[in-house]
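Some chains omitted; the rest stay in position.
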Amino acid sequence: MNNRIDFEEISDLVQATKLHKSLYVDESIFKTEMERIWGKAWIYVGHTSQIPNVGDYCTANITPSTPVILIRDKKACVHVLHNRCAHKGAKIVEKDRGTIRGAFRCPYHGWSYRHDGTLLRIPNESGYEDTGFIISDECNNMQPVAKMEVYRGFVFATLSTEAPDLKTWMGGAITCIDNLCDRSPEGEVEITGGVLRYEHNCNWKFILENLNDTMHPMVVHQAVVQSAMDYIGSLPEEATRERSLAEIILPFGSSYENFEDSGITGFKYGHHYDGGKTSIHANYEVFDEYREAMENAYGLNRMNEILSFNTHNTLFYPSLTIKTAIQNIRVIRPIAVDKFVVETWAFKLKGAPDAMLHRTLQYSRLINSSAGMVGPDDHEVYLRAQEGLKSPGGEWVEFHRQYGQDTEHPDRTTGGGTSDLDMRTQYKAWKEYMSGEIFQ
Amino acid sequence: MSVDLEETIRKFLYLEAELLDRADLEKWIDLYTDDGTYWMPAAEGQSDPMNHISHIYDDRTMMEIRRRYLANPRTSSAEVPVRTSHIIGNFRNLEKTKKNHVEIRSNFQVSMWYRNSLRFYAGEYVHQLKEADGGLLIKHKRVNLINPEAAQRSITIYI
């Protein structure tokens, strides 16, 4: 009934400069990942702005078989509960989001639960008398996850009671969440404008490797950049609106030098970002109205500090990646060894002009949508790798770039923007989770 | 509204579908007005393309880029061709919306062959058309999938 892999096998699979192909295609490795990584790490569930009112809930899967509910109770506390009736195990809610008025009610036999998951009522309860059933036993509640914490509205949950507290786990990468929120003149962000879900027919790790893989855009996205440039070239001089629309695509053609300059910063537990001082999105226009609001809120210096901290993708390994300068996030939801879904959500910076939200949504639509002009080519190369890695024509995936040349700091590691530091960072964490070295 | 006009519109939409099926986006774009837009919302009954995410919301600028992009030999997601067949039916609710403008609804089913598998898209079209020079142009095309909120696989065509 169980074919998990041994701890000893793990160390052979992840070496200093190469990974074994089985990481991507082996079902038992996937199952083990679901237990030891996704079943232990802090996983992003949702944002409190999605559930502003009492009883509002949204749902998510922490692992493919761990559906949970994020809900706000009558005292405005938020809870992350397993979406499972304590009676005979029925999933309590089926929709992505909604509002629970009064109490949860299981659709099978009508057990009801408060917003915090505690049992409220069992219909015809007298049948349990003198049977050894203890109605007050906690096992009769909808179960909370092992731990949940909220940081500036970002709700994370873990299935491990041993996980360190959320801030410790985030480490230095927390500055990216701070930066995102600080980009609001009010210091607060809210999710708005719905969600895109993009089904990927490949292993979940491909997208994490791709986020800060700066060697790929020049190749994978060459066609769309050429197309945009070709179109721009065809425009009459006065077509400024068209030109500026088309320019949203150009950063994907940034040179290797540009990318090298942006640098990569890695943290414990696999988190990392590229950029910092600069990123490929550093040149997007700053709207006057926004600059004014920011300066009013923070003063010139602090404003400049905030806006000049420019990261491209920040990964909170393994589930959440943030584009601070764009104000969107992507969330990874694994499904099978060769299937996962990416959710793209947009943030509104409170107090910022609507035009910024419009740009965020435009970016999501053109770049991250399954019907965009960037995501599908990334997906295509993942598919190619998913198929190619089954082949006996090779055993390994290599990641030597700038190996041995990273700089260690007390709380982080930094390296060149075209290095494989992002790979080294995440696979160090992968190995530690999988071999049980981090926490149980 | 005359039966003749509706028949003309049907033919026009069949032509539009044929150009999509033939992947002739150059001619397809020419069916749109200069300020024409193509919208595939990402939510049932979505009211707004600006403040809510969509799968696609292209003006002619984006159509022009996308057309070049899909035809570019370096577009790896297009190395294997996408083949489609559109069926449009259940034309209804033809109405004049303003001078020289009409709107019509129809249902569609698109069968797609891509990367060795068959896929299906279904839903409702809303076409806003403009009469010009005795012919028709598309002012706005809205594609209401039956599952706009669903997780979608890569969509490398206009539907």
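Going by the order they are written in, the chains are A and B; count residues from 1 in each one.
Convention: a contact is a pair of C-beta atoms (placed from the backbone, for glycine too) under 8 Å apart; a residue touches a chain by one contact, two chains touch by 3 or more.
As the structure is a prediction and not an experimental result, all values here were calculated from the model.
> Would you state the complete complex's composition as copy numbers of each displayed chain label?
Whole-complex stoichiometry in this structure file: A x3, B x3.
Simple rule for what comes next: only the chains that are shown with their structure count from here on.
> Measure off the straight-line distance from the CA centroid of chain A to the CA centroid of chain B, and report it in whole Å.
The mean C-alpha positions of chain A and chain B differ by 32 Å.
> Which part of chain A faces chain B closely enough to touch in the complex?
Checking each residue of chain A against chain B gives 96, 192-199, 201, 220, 222-224, 226-228, 230-231, 234, 241-242, 245-246, 249, 341, 344, 346, 354, 357-358, 361, 364-366, 369-371, 373, 375-377, 379-381, 383-384.
> In the complex formed with chain A, which residues of chain B make contact?
So the residues of chain B in touch with chain A come to 40, 42-43, 46, 50-57, 59, 61-62, 64-66, 68-69, 72-77, 79, 115, 149-156.
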